[in-house]
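Here the complex is missing a single protein chain, while all its other protein chains stay put.
This part shows chain A:
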Amino acid sequence: MADALQTLRDAAEAAASSAAALAEAARGVAAEAAANAEAAAPVADAAAHASGVDPFVFRLAIFVLSIFIGYYVVWSVTPALHTPLMSVTNAISSVIVVGALVAVGADAAEGATQATKIFGFIALVLASVNIFGGFLVTERMLGMYKPKEKK
């Protein structure tokens, strides 16, 4: 019994020590990987720049794909809802408000002048009229479309 216990304990100790050794090795590998990654980052960066993968290209991809999405989605809109379609597209295009918010929120450290704030504020007001007006008038219109009452 005692013998068996001793063997077990030995085995456990051996396992523990090899686990520790493994952990140590893993840590070493991790450190090495980190070092590699650190070394690789500038290389990747340089590669990205050198091969010209500009963020612009990604945006262009988004732009082109969205045109296709728009094409298929809009064709599936029922003609009865073409007026709400116009008012809701109008409302969502007011997402241009994000540009106005950046302008109004810019501070002097970012070189914001009085002019920037004024332009931003005007754009903010115009876009807000459109956001609220557009979505609410769409909501009002859509609320009018009712099916035949079941008798």
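One rule holds for everything that comes next: a contact is a pair of C-beta atoms (placed from the backbone, for glycine too) under 8 Å apart; a residue touches a chain by one contact, two chains touch by 3 or more; residues count from 1.
Note that in this section contacts and distances are computed from a predicted model.
Taken from the listed names "NAD(P) transhydrogenase subunit beta", "Biotin-dependent carboxyltransferase", "Carbohydrate ABC transporter substrate-binding protein (CUT1 family)" or "Recombination protein RecR", the protein name that UniProt assigns to the chain not shown is "NAD(P) transhydrogenase subunit beta". In the full complex, chain A contacts the hidden chain through residues 54-56, 59, 62-64, 66-67, 69-71, 73-107, 109-113, 115-117, 119-149.
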